[in-house]
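Would you mind keeping the following structure in view while I ask a few things?
As you look at this complex, bear in mind that one protein chain is not there, while each of the others sits in place.
Chain naming follows the written order as A, B and C, and within any one chain the residues start at number 1.
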Amino acid sequence: MSEAVVAHNRLIAPGYYRMGLQWKSPGVTPGQFIMLRVSADSLDPLLRRPFGVYDVLRGAKGIEILYRVVGRGTKIMSTLRPGDMADIFGPLGNGFPAVKDPGRAVMVAGGMGIAPFYMLAKDILKRGENAALFYGARGRTDAAIATDFRKLKGLKVEVATEDGSMGEKGLVTDIFGKKAVWLAGEASVVYACGPSGMLKEVARISKKNGLRCFVSLERAMACGIGVCLGCAVRTGKTAGKGTDRKKYGMVCSDGPVFPGEDIEWESL
Amino acid sequence: MSEAVVAHNRLIAPGYYRMGLQWKSPGVTPGQFIMLRVSADSLDPLLRRPFGVYDVLRGAKGIEILYRVVGRGTKIMSTLRPGDMADIFGPLGNGFPAVKDPGRAVMVAGGMGIAPFYMLAKDILKRGENAALFYGARGRTDAAIATDFRKLKGLKVEVATEDGSMGEKGLVTDIFGKKAVWLAGEASVVYACGPSGMLKEVARISKKNGLRCFVSLERAMACGIGVCLGCAVRTGKTAGKGTDRKKYGMVCSDGPVFPGEDIEWESL
Amino acid sequence: MGIPLKKVDLRVDAGGGLKLKNPVMTASGTFGYGVEFEPYMDLGRLGAIVVKGLSLLPREGNPPPRTTETPCGMLNAIGLQNIGVEAFIREKLPRLKRFKTPVIANIFGETVGEYREVARRLDGEPGVAAIEINISCPNVKKGGLSFGTDLREAARVVTAVRKATRLHVMTKLSPLADIKVMVRAVEDAGTDSISLINTIPGMAIDVERRRPVLSTVTGGLSGPAIRPVAVRCVWEAAKVARVPLIGIGGIVTASDALEFIIAGATAVQIGTANFLDPSASVGVIDGMEDYMKRHGVKKVKNLTGSLG
Partner (left out) sequence: MGIPLKKVDLRVDAGGGLKLKNPVMTASGTFGYGVEFEPYMDLGRLGAIVVKGLSLLPREGNPPPRTTETPCGMLNAIGLQNIGVEAFIREKLPRLKRFKTPVIANIFGETVGEYREVARRLDGEPGVAAIEINISCPNVKKGGLSFGTDLREAARVVTAVRKATRLHVMTKLSPLADIKVMVRAVEDAGTDSISLINTIPGMAIDVERRRPVLSTVTGGLSGPAIRPVAVRCVWEAAKVARVPLIGIGGIVTASDALEFIIAGATAVQIGTANFLDPSASVGVIDGMEDYMKRHGVKKVKNLTGSLG
């Protein structure tokens, strides 16, 4: 769709890359994503791959994504070099809703789910609001991708690792759960992104504590613009304007961010 | 099949590249070819691409190929950089037969057909025999790929270009045809590689003048080792040991080099 | 054909009153209700827009996962989620009909009666140029492919739709049908044109979990992977067809589209390629024009069935 030029493609931790893409992008809302065509000269892998926007390049000259190599598409991406062309499409999706006067904006991230929060955190801090990040990773190596967040002034960062090699030992939902009551007192809003099991738990904890909660979902996507109807997720309340005919929401166009209580978690 | 490392991949003329491949190759006979898998992480393009061996790297540490970008496969190849892995299979095919005491070995090349002659020319010159190259190209730019040949001491090089921008104006078969009688007097052997129309003409001229002639053919290939039976070419005399059941020869395993008189030219 | 041209004629007549400014349509289910593509292209450039399959009542479709990638292709099992024919007419058509591009309504029913009712509802609706009957969807339990592989059932559906509307009727075939006899059957039942192919039934298994990838186990294979099969189906159909054919399956480039036209199609539809590039069809139109100029082909209709 749009030709972008790879500005950089840096290994920042084993298996994790940050890729800068020079690109005349329209404005981006934190939580939106782009779809990247992995190879222009090949029809395999065929479909575009979705990636959250990690940051906007200085002077809005493009964007940056943070990605992990998990399969063929991301493997091919990791071989791109500065100056190479990349075909991107976006920004797509709704992004995180700005909430009026939250006592504190709380971001809960699991693994790669941290990607869309860098831009969100910067935006929130810029508005002078309070922000905290709870981040869960498997171990020290994975947790290394949170380094940039530590440099954001005013952002409270708490880390949990499954192997205990960094921060608290356990899941991110454990550390978030412990603080939930206290956060509720501050009338915080919760933004979560990560594996669906984690999101479900964050939504549950939030609901229990009366915290407004927004989750960013992931689904295999073909079109990214709501036309293939492939990335369906069963939603309850947001299911259209007073009709029952739209029981499925599309993660790409109705999301990727949904109010936590709108997702039928059992169906995921 | 075999992992090779790209040593260099140099643009030597617009659209033409020379790629060095570090590779523990078995010995190579001039005229043999290798098959390269263009992309390890993609199934499209699916099949390996055949390339004649252009040269052997110093110390037999690998080989070099000379290729022109004509489609997707070669386009992807042109993006490979030193240090990248390349999956190659070979050497395959029969190669040019060494002929005892030729008065002169004459190579007739059209376009990319020049590729397998560099190694052949070096071998012949090393044996102290006489060698000449007739080379036909569209124009000066394409003809530039013959530069290396001019540096081979003792090799007579005659060039024809279709647009007359270098050497004689015309086809390589014109300049070869003019010298054919004289060459016949020297009891020369003719090796030809290029488009099939050209090969047919070289075979005809050679036959008329009583010159022994070997042609190297090109066919779309799938396996490269004579098992898919895809690269069939109708042959007359070489059709097996006294049976009529093998009217088709396989370019990959019976060839790519065939005696000129064995090809049923009308069928090409 | 031969001398390079400056101007060429892309118009085609798809029969039954359906005249197109060029032979490139977008395929049902891959282009939403058309309006979603407004930000990415000029919808007015398209030969026609075929909208997502419509049923009498809204359908919620199959549970996820609904799509997965395969080598040079994808499997889908959307299950014809759609807003229903009423909502389409009310909410989507008014916007869509403002473009100078014919709108083709792809329709689906679980019974012959449902097909007839959807067709009747669309008949005479200003802005609808044609009806494409989907009797070849592999992703629904009732209807769909069960009509598309049975000659008598297929003919019944087409006859019923034919009677219910004066619009151009296009019938969309499955590659699993016995093409030649099916072409005859739907022609005899009164179809104005035939589009082919719909997706090929296929499946993928997540071996780590030993579970089907799609919630419905099987789905429909589309994309470049199926193109050789689709071209062959069109070529077979062209041997017997008396009505115009619309070629579908794996088209990404103008060259791909031309394969279908040369094999015997009057027009083509672009499906999965819309996901790779929302303006893929415009690229195909431009490329086709280039080809014709280069080859000195004045009218694209002269290319139909021009295989030498």
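Throughout what follows, a contact is a pair of C-beta atoms (placed from the backbone, for glycine too) under 8 Å apart; a residue touches a chain by one contact, two chains touch by 3 or more.
Only a predicted model underlies this, so the values are computations on that prediction, with no experimental measurement involved.
When you scan C:G34, C:G84, C:G109 or C:G250 for touch with the missing chain, the hit is C:G250.
Considering the full assembly, B:C223 is the residue among B:M19, B:L120 or B:C223 that touches the omitted chain. Considering the whole complex, the residue from C:G53, C:G73 or C:P102 that touches the absent chain is C:G73. Hidden from this view is one chain, which touches chain C at 70-73, 75, 200-205, 207, 209-212, 217-218, 221, 223-229, 231-232, 235, 250, 255, 258-259, 262-263, 291, 303, 306-308.
Annotation for chain B: contacts to the undisplayed chain at residues 1, 37, 43-48, 89, 219-234, 243, 245-248, 267. With the whole complex as reference, residues 43-44 of chain A touch the missing chain.
By our rule, only the chains that are shown with their structure count from here on.
The chains that touch both chain A and chain C are B. Most remote from chain C, judged by the distance between CA-atom centroids, is B.
For this structure, the chains sharing the highest number of C-beta contacts are A-C. The distance from the centre of chain B to the centre of chain C, each centre being the mean of the chain's C-alpha atoms, comes to 46 Å. Distance between chain centres (mean CA atoms), chain A to chain B: 54 Å.
Taken residue by residue, chain A touches two or more other chains at 43-45, whereas all remaining positions touch fewer. Within chain C, contacts with two or more other chains are made by residues 71-72, 224.
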